[in-house]
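Let me begin by presenting the structure, written as structure tokens, before commenting on it.
With one protein chain removed, the remaining protein chains of the complex are shown where they sit.
Entry: chain A
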Amino acid sequence: MIRWKSILVTTLLMVLPLTACETPAPTPPANSQAPSSPAATTSRLETVKSRGKLICGVDGGIPGFSYVDQDGKYSGIDVDVCRAVAAALFNDPNAVEYRNLDSTERFTALSSGEVDMLARNTTWTISRDTSVGLEFAPTTFYDGQGMMVRADSGIKTLKDLQGKSVCVESGTTSELNLTDNLRKQAVEAETVTFQQAEPAYAAYAEGRCDGITSDKSQLVARRSNLPNPEEHILLEVTMSKEPLGPVTINNDSAWFDAVKWVTYALIEGEELGITQANVDEMKTSTDPTIKRFLGIEGDLGKGMGLSNDFAYNVIKQVGNYGEVYDRNLGEKSQFKLPRGQNDLWTNGGLLYSPPFR
């Protein structure tokens, strides 16, 4: 009898907390059912500000974009975007903690809140923007997918890859574009997929694959790390468009706005001719556009929860987009990549910032 009673009591008590836990549960989702109202939950912007430093997800292995050198120092265009955001928030470009993420980890790390933002060669696509639940800040590098092969392999076009094998990093748009392009041309090639870039490039270097595919800029950067860079060529094909830019999580417009307008500030700074060197003189400029941009007039920064002179801090600490590009990928770097599409719209490129007004 005692046993039956105890079972009865136990089940009763088991159900009780269940209902007890169920009743308060609907209230918090009811709040977050309307996620468009940012007041319901704390914005990541406040979290980052109170933490006092930015946690930025980067690749860490691509020279020119984000690369850790022997002293553990990060450099590259993606790293400079992180530094610009930190400069805007804290007036200190070094208040950044970097996390190296591989291509399959990155979105989970972002949505779980492990990193505040990604600046990690991430291609802006509709499915990532919508169903994966990300927000894409303005493109900082317009790229296209290429194919690298050995110069002595005789491969000239994608058709020549019939029966050959191609190495690719998993979880990237490159993986999908490769499949699409091979399907379109009815080429049967083996694709060998690696989770991380290092084994993929090692497998290519060792001759496991006849070709390796990725964004062109990345191929150029990685080629510089191969044993004999001059033995490898890029095919004259562009398999896709790859707009790369910083990423934040969906439904947090306060934080997204901050990252978006810091990125635009880099571009606008170049357009207005404000550089790291002349930013202090520019403060005395009579041009109202420049005055507003640098926070002498108006309160553009306050409106989004930053200081009014956030753009001044960004340019002062990191430089404008042109300086960032030259330092990492352009004339002053080992790659000497021409600006091409990554020039201001006034110079025939694609970079265009909406007005700071």
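To be clear about the criterion, contacts are C-beta pairs under 8 Å (C-beta built on N, C-alpha and C of every residue); 3 or more make two chains touch, one makes a residue touch a chain; residues count from 1.
Basically, contacts and distances are computed from a predicted model.
*Asks:* Name the absent chain by its UniProt protein name; which of "Tricarboxylic transport membrane protein", "Fe-S-cluster-containing hydrogenase", "SOS mutagenesis and repair protein UmuC" or "ABC transporter permease subunit" is it?
*Replies:* "ABC transporter permease subunit"
*Asks:* Among the options A:V192, A:L226 or A:I296, which residue touches the chain absent from this view?
*Replies:* Looking across A:V192, A:L226 or A:I296, the contact with the absent chain belongs to A:V192.
*Asks:* Which residue from A:T179, A:N228, A:N278 or A:N347 sits in contact with the chain not drawn here?
*Replies:* A:T179
*Asks:* Among the options A:N94, A:S127 or A:N347, which residue touches the chain absent from this view?
*Replies:* That would be A:S127, which touches the missing chain.
*Asks:* Could you tell which one of A:N94, A:Q162 or A:S224 touches the chain left off the display?
*Replies:* Result: among the candidates, A:Q162 touches the missing chain.
*Asks:* Among A:T108, A:Q185 or A:T284, which residue is in touch with the absent chain?
*Replies:* Final answer for the missing-chain contact: A:T108.
*Asks:* Contact with the hidden chain only, please: which chain A residues?
*Replies:* For chain A, the residues touching the absent chain are 2, 6, 9-10, 13-14, 17-18, 21-22, 25, 28-29, 32-33, 35, 41, 103-104, 107-108, 111, 127-128, 131-134, 162-165, 167, 170-171, 175-176, 178-180, 182-183, 190-196, 199-200, 202-203, 206-208, 249-251.
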